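Sharing a structure, written as structure tokens. Questions coming.
What you see is the complex with one protein chain gone and the rest in place.
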Amino acid sequence: MELFAFVETIMNWAAQERALTALIIGLIGAAILSGVINVGAMAVVWLERKVLGDVQSRFGPNRTGSRWGILQLGADAIKLFTKEDIIPKGADKQVYVWAPIVASISTMLVAAAIPFGALRINGVDYPLVVANMDISAFYVEAVLSIMVVAAFMAGFSSYNKYSLLGAFRGMARMISYEVPMGVCVIGVALMAHSLNLVDIVESQVVWYAFAQPIGFVVFTIALITDLGRMPFDQSEAEEELVAGYVTEYGGIRWGLLYFQEYISMVLGSILLVLLFLGGWRGPSIPVITIFSPMIWFLMKVIIVLVFLVWLRASVMRFRIDQVTDLGWKWMLPLSLVNLAWAVLVGLYLA
Amino acid sequence: MVLKGMKWTLKTAMEREVTRLFPEYMMPLPDAERGIHELDATICIGCGSCARICPNSCIEMVPYKYGNPLKNKKMVFPQIDFGRCMFCGLCVDECPVSCLKMGKKVVLAGWNRKDIIYSPDRIAVKKHTDKEVAELEAEAKRIAAEKKKAAAAAAKEKAAKAKAEGSGAEGEAKKPAAKKAAAEKTSEGGA
Amino acid sequence: MVTASEVLSAIKSAFPGSVKEERVESDRRLWITVDPGKLLDMTKFLRDKHGFDHYSGAAGVDRIADNLFEVVEILTSHGAHQVVVLMKVKTPRDAPSVNSLTGLYWNANWYEREIWEMYGINFPGHPELYPLLLPDELVGAFPWRKDFKGYPDTSTGRRAVESVTSDGHTEFTIMPTDKEMEGGVFQRIKVPNFREREEMELGSDAEMIMHMGPQHAVVPGPFLLDLLLDGERVKRAFLDVGYIHKGIEKIMENRNWLQALVYTDRMCYMASISNNEAYCGAVEKLLGIVPTERAQYIRVILAELSRIQSHLLGTAEFLTLIASAIYSPFMYMIIDREDVVSLIESVTGARITHTFVRFGGVRNDLPPDFKEKTLPVLKMVKEKTLQYKDLLASDSIYKKRMVGVGVLTAEKAKNLGVSGPALRATNVAYDMRREDPHLVYPDLDFDVITRTAGDSAARVEVRLDEILESVKIIEQCLDRIPEGPIQEKLPKKIKPEPGEAYYRVEDPRGEMGFYVVSDGSDKPYRVKVRGPVYAYFQALPPLLEGAYIADVVAIAGSMDACTSEVDR
Partner (left out) sequence: MTGEPLAVEYYIPLIMFLVMGAIVPIAALAAVKIISPLKPNRRKKSIYEGGLSPVRDARIQFNVQYYLFAIVFVIFDVEVLFLYPWIYVYASEIMNRFVLLGFLNMAVVEMVLFIAVLLLGLLYAIKKEALRWV
């Protein structure tokens, strides 16, 4: 009966005029955002190559499209689209095919609830967000870990030992860091008295990175782990497991999985900026006042992204047992310490 | 902690790249570089030492026009198959007249295997022109004719001597035969 | 100090009448031919009573003229004294059999397996006499015998057979010729192949065997490391080599003395000067010449430069294995190495395969401004190496990953027969430059670097410290190098007197020995290479047991292996 009531509510709602607006907004938002994050991720792939090149005294891409190699990604995309699409023998075909799609869905679902900056009109910031939910922080954190399910699907269905181990490693890593990450989000939400990302940003008179330094560090580490970046990229450690869970993927299927990783990297950086680095808050810039929150926001995101790439170039990889140990024995207690700190500050000092 | 590494990478990011963009910028090569061979066709005597010492048998002696017929009687010069050459430099060391050298050219590419078999013409850095060759050939003919004359004269003399002293020319006759046998042996080895 | 003649008299008094032939070449070399029946006792006597605790290798020689096979066992000591005993055992050609030394020395295993598959000499008492280097089709063909005609018989002109599979792929199979099958030249020996052997070890359903290699990121070249895994822990490791076996030792028998030199470069391109030097040193012994002093200095300078570049690359490759190819200090080491390689190139004319050392000298003299060019590079290398040491010492992830991983104790390392940095990391100061002085090394002042921990971190530290020592050596050489000729006078045709020589040098990776036999012709009769990496590889499986997959990579990387030399 509950379900029936729910359907009825939806029908009632759909009869209203607001329904059409919401649908149109949703569709336009989805189309625009999927374009934006795809382009953003492409920019990040290019950025990574260029930054890595710089850090290692190399040029990075420098032939395709002028000295800066900006067309390199186009060339790569053409290659991926024209490669033969092969499903290995012995693979669990359904799961194998669905893994990239699930990955893509997970990132899109995250993108729906994440504010991509704001516009400042008459001194008020209007956030650019499609689904401004009350519990968006909780929602984003939950949906972000669907990515690892996709990775597990990919690894498990491939019928390959490297993939299998990679999938296990990815899962274990997610398991070990999901809890500290959640507790850190709770710490932030406590101080902001809200789980809405827009409210969290707006409540950051002082960045939460300064208000909760431990939480910031733990969250960053947990985020890097969730994104599978160095030094936590055990699930695709190429020296041991070749390419981990994507070993058996080729052509566009590999391209999709690979690309989703970069999209989630962008989204993760945005999340870090929103939760701890004050989001789009920042002084107005004259003349382009309307875009000033956007500029601050993008600047912070790019700095976080560059930091991630830079980290990749300068640290060694942990062993998987050390990663899980670190998660359970250090990150979880530390996140609880942070929570206690947040409770104290939130309850008695504020 | 890992901060030292991060500091180092940051520092390097600020510095200039050390990579060279290859076709535009070639690295400086030392004088001793063992690159593509350079043949001085004007002094090569076509002895084939290089072909014999080559561990990969990539040198073949082939006829070639613009050499010095005075020195190189058969007018054969080394042709090098760079598909097999490993640039060990033994041929250069072995050359008795130092006509073969290895230069600073190292770029070696072709569309197929035949493209990287370099004929004497391609590796020659010094060669005679048509005119010079003609002159030298004339010269060679002249010298050969003179020699023939001299040899005939010597033979006459010798014959005269031999008549006088008995048979002594047997040793002379044996020598060319031995040489011929040796040449056959090497050609087998080369193949 | 114990000398070779003392060892000889001790053997003679303990085993009267069992020494058939004897030759005391110098204080450090003793050649004896012994009674096959007494081989085991005599080896045991040498090991227990006279400190010969290092089995350096074994070589098979086909004496077809005498209708005999020879097996030469090379015994030395880890620092107790400097005598090398080359103990020959003769065995008839029609039923060759020599007692196995695996009971006395664990590391005799691979050497005997190699002789068995190449010559068909049987080793009673060997626990696993399986083919090591040869592909399955060639087992039983005994390709290193002198009467081997090529496989398939090159005289019949039949080569690999081309066939097209059902999905359109061209496959090549090498079949034995009919003549060989009929004539019984080709006897197929029935032994379980590698895969069958490892499948026997598979236990419960939770275990699996994972290939690492032959085409895998961990390996420095194609070899197969199979891990029997329980979860992520290695229960057993199996190692299969021979994927790129080039048969260099056999090729050298078919080239003349000078041409054969070229192939020593290609054994391991990271250490080509050392390999050149080892081969030339052995031939010089046969020829009875000594290189000129200037040539000796040049050889030392280049060998040490080559050691620097090899250690830099070895450490860099090792870092890629525990970090990733993106880890920047890897690139920095490669960049530093480029300068060193350019220096070597300015002398030899080639960047990796130098073919530089010649009998009695070297190919080129140093360029005139060599010293001015070298000193800044050395200074840079020194600075950078100290920085790398500092970086690794301060990196907590590195310490977490490497300290206490892949620990070798001194006893175990000696038993496994490893040498070079891996042995010195266990506090055994065993360095050929000290043990078997050659060139001008005795005049030079340098330390043999050791560490006590014996783990992967210690091995890398030893390597980095050795770079500093090499810098020291080169600086001394540059100060002292005399003027003079770079090439000793050589006979026009290089034809050493019949005889044999064993010469060993300190390769960047350890003990590199060349055993060279001459029959008086212009070609080597037999060349046997005793390479350091061969010993490392053999020691790898026992070292890996109980490690995580991630540690397997680290341990294998810290050994700084070079497959090309194993499959020489």
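So that you can tell them apart, the chains are marked A, B and C in the order they are listed, and the count of residues begins at 1 in each.
Note that a contact is a pair of C-beta atoms (placed from the backbone, for glycine too) under 8 Å apart; a residue touches a chain by one contact, two chains touch by 3 or more.
Quick caveat, the model's predicted, so the values are computed rather than measured.
Just so you know, the chain we are not showing touches A, C across the whole complex.
Residue-wise, the contact with the chain that is not shown comes from A:179, picked out of A:179, A:217 or A:285. Listed residues A:70, A:95 or A:131: the one in touch with the omitted chain is A:131. In the complete complex, the residue from C:9, C:163, C:215 or C:409 that touches the missing chain is C:215. Among C:64, C:202, C:386 or C:403, only C:202 touches the chain that is left out of the view. Of the options A:44, A:112 or A:275, the residue whose C-beta touches the omitted chain is A:112. The missing chain lies against chain C, touching residues 166-169, 195, 198-199, 202, 204-216, 224, 226, 230-233, 548. Hidden from this view is one chain, which touches chain A at 5-6, 9-10, 12-13, 18-19, 22-23, 25-27, 29-31, 33-34, 38, 81-90, 100-101, 104-109, 111-113, 130-135, 138, 158-164, 168, 172, 175-176, 178-179, 182-183, 186, 189-190, 193, 195, 242, 247-248, 251-253, 255-256, 320-321, 324-325, 328-329, 332-333, 336, 339, 343, 346-348.
To be clear about the criterion, only the chains that are shown with their structure count from here on.
In this structure, the chain pairs B-C and A-B differ in their number of contacting C-beta pairs, and the larger number is found at B-C. Distance between chain centres (mean CA atoms), chain A to chain C: 50 Å.
With each centre defined as the average position of its C-alpha atoms, the distance from chain B to chain C rounds to 36 Å. In whole angstrom, the spacing between the mean C-alpha positions of chain A and chain B is 65.
Residues of chain A in contact with at least two other chains: 55-58, 231, 313-316. Along chain C, residues 328, 332, 335, 395, 397 each make contact with two or more other chains. Interface residues of chain A, counted against chain B in their complex, comprise 51, 53-59, 62, 231, 310-311, 313-316. The touching residues of chain A, counted against chain C in their complex, run 52, 55-58, 161-162, 165, 230-231, 233-234, 237-242, 312-322. Residues 255, 258-260, 262-263, 265-266, 328-329, 332, 335, 342, 345-350, 353, 355, 363-364, 367, 387, 390-391, 394-397 of chain C touch chain B in their complex.
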